[in-house]
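Take a look at the structure set out below.
Every protein chain except one is present and positioned as in the full complex.
When the chains are written out, they are named A, B and C in that same order, and each has its own residue count from 1.
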Amino acid sequence: MIPLSWYLIAAAALFCIGLFGVLSRKNAVSILMSVELMLNAVNINLVAFWHYHTQLQGTSQIAPQVFVAMVFIVAAAEVAVGLALIISAYRRRETPVVDEMTLLKG
Amino acid sequence: MLNDWLYVGIFALVSMFLPAAAISIAALLSPRKPNSVKNATYECGMETVGPAWVQMKVQYYVFALVFLVFDVEAVLLFPWAVAYKQLPLYAVVEAILFILILLGGLLYAWRKGALEWR
Amino acid sequence: MSGLQVVFLIVAVVTLFSGVMVVASRKMMHSALWLIMTLLGVAILFATLQAGFFAIVQVLVYIGAISILIIFTLMLTRRVMDEETTQVIKGWWLPALMAVILFGLLAGLLATWEDFQGMLNELPADVENLAAFGTALVNPAGYVIPFEVASILLLAALVGAIYIAMERKEKAE
Partner (left out) sequence: MTSETLTWLIPLPPLLAFFLIVLFTNRNKALSHWVALIAAGLSWLAGMVVFIRAVTTEGLSEHPFAQSIPWLPTGDTSLKIGIQIDPLSTVVLFFVAWTVLMIFIYSVGYHNFGQPAGKHDRKGLPPEGAEVKEKKGKIIHVPSIEPMYSRFFALISLFAFAMFLLVVTDNLLTLYVGWEIMGLCSYLLIGFWYAKESARKAMIKAFLTTRVGDVFMLLGLAALYSLTGTLNYQEILSNPVVLGQLAGALSPVFGLSWAALIGILIFIGTVGKSAQFPLHIWLPDAMEGPTPVSAMIHAATMVSAGVYLVIRFFPLLSAGWEPGGAVTTPMLVMGIVGAFTALFAATIAVAQNDVKRVLAYSTISQLGYMIAALGVGAYAAAAFHLVTHAFFKALLFLGSGSIIHGMEHGVQHTSEHIDPQNMLNMGGLRKKMPVTFWTFLIGGLALSGFPLVTAGFWSKDEILSGAFKSGNMGVFIALALAALLTAFYTARQITLTFLGKPRTRAAEHAHESKWTMTLPLVVLAVFAVGAGWSGIPADFPGLGGLIPNWFEEFVGSMLHVEPVEAVHSLVPLFTSLIVALGGLALGWVVYRGLKERIDPLEKQIGGLYTVLKNKYYVDEFYQAAIIRPANWVANVFTYKFLDQTIIDGILHGIARFGVWLGNGLRNVIDLPVVNGAGDSAARSTRGVGMYLRSKQSGRIQQYMVIAISLLVLAGLVIYFTVGIS
């Protein structure tokens, strides 16, 4: 069947793609999308390990499932609040571009 | 077990194939006599005014948001519902508590007027 | 190479390609559509791992709700964004380099793990025991606290997001 390594490598690649997006995209929504990619990469790993350990132990492993569910929930919360912030910032500053929100500039 | 997903895959392929087939067969078979009215974006109905991309209302976002939250709620409640028959009473109480907490959010959205279309 | 491996490879390539397109597209809307493609790919990967529930949930939550939310937001904030200019910051090559090196590091790190080449065999049909998962979620000796905390997190997100998104437009300073 499929080696575990394939999943892990695919997840690592997806994670790095997401990381690149987070670091390099200008648009805040885009950054959030990249974060979603990273979270998905993590989920792939979690599910792959769930499968692997279930196979080793013979019974369904609960903890990875809970983790995956929590990632879903956190992702939902993060997207909800993040996008609301972007909308709010856009209203005030008329831009979704992160570079132009330079309130932190020292 | 994995073969079950095969059916899903086949089904997906077929569902993609059928509309494509319908459109391409129609394109192959239909006669073509274009004129300006037929080439308009909407052959019938209103002419569009201005660009099609317009600023949307924030209500779209808020509705999607409420939907998202309750969608995720279902993720947790579904396994609970599957196990419902084997669960003791306190488990039901816990799930009800879970729902009640989220109902608080719904109430807030309602009070805030987020559920009204303005 | 078995049929499943072929399926995996196709899906993985499509997923990663869409992932790259998500971060590389110039048009935000295209980015979002590629994101949906990626998410769908991940869902199929879940399915190949026999995590049917999460595959479904991935479709329902990520594609059905999160993507929609993102697309709505794009429609709300797209006015100023010039679609023709580049979407990445000036020194984008540095993050790219970092991502590649990080990938190399991760791969190298994983390769040292003895179970790395372990095979994932097909599990018996009933192994994804959803009822056990559900029971554990509400079991006081299991995960009932995360379960309840999750609802509070969602509540906070809902209230916070509505509060922020619904605030009346104040005059920009």
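One rule holds for everything that comes next: a residue touches a chain if its C-beta (ideal position, glycine included) is under 8 Å from a C-beta of that chain, and two chains touch if they have at least 3 such contacts.
Keep in mind that what you see is a predicted model, and the values were worked out from it rather than measured.
One chain is not depicted; across the entire complex it touches A, C. Interface note: of A:I2, A:L19, A:M38 or A:I62, the residue touching the hidden chain in the full complex is A:L19. Although one chain is not displayed, its contacts with chain C can still be listed: residues 89, 91, 93-95, 98, 101-102, 105, 108-109, 112. By the touch definition given at the top, chain A reaches the unshown chain through residues 19, 22-24, 31, 98-99, 102-106.
In this section, only the chains that are shown with their structure count from here on.
By count of C-beta pairs in contact, A-C exceeds the other of the chain pairs B-C and A-C. Chain A and chain B have centres, each the mean of its CA atoms, that are 22 Å apart.
Rounded to a whole number, the gap between the C-alpha centres of chain B and chain C is 18 angstrom.
Between the CA-based centres of chain A and chain C the separation comes to 5 Å, rounded to the whole angstrom. Shared interface positions of chain B, defined as residues touching 2 or more other chains, are 58, 61, 65, 68-69, 71-72, 75-76.
Across the assembly, chain A contributes 69, 72-73, 76, 79-80, 83-84, 87 as residues in contact with two or more other chains. On the chain C side of its complex with chain A, the touching residues are 2, 4-5, 8, 12, 15-16, 19-20, 22-23, 28, 31-32, 35, 38-39, 42, 45-46, 48-51, 54, 57-58, 61-62, 65-66, 69-70, 73-74, 76-81, 86-89, 92, 95-96, 98-100, 102-103, 106-107, 110-111, 115-123, 127-129, 132-133, 136-137, 142-143, 146, 150, 153-154, 156-158, 160-162, 164-165, 167, 169-170, 172. Chain C makes touch with chain B in their complex at residues 4, 47-48, 50, 52-53, 57, 60-61, 64-66, 68-69, 72-73, 75-76, 78-79, 122-125, 130-135, 137-140, 144, 147-148, 150-152, 154-155, 157-159, 161-163, 165-166.
The touching residues of chain A, counted against chain C in their complex, run 1-10, 12-21, 23-27, 29-30, 32-34, 36-37, 40, 43-44, 47-48, 50-52, 54-55, 59-60, 62, 65-66, 68-70, 72-81, 83-88, 90-97, 99.
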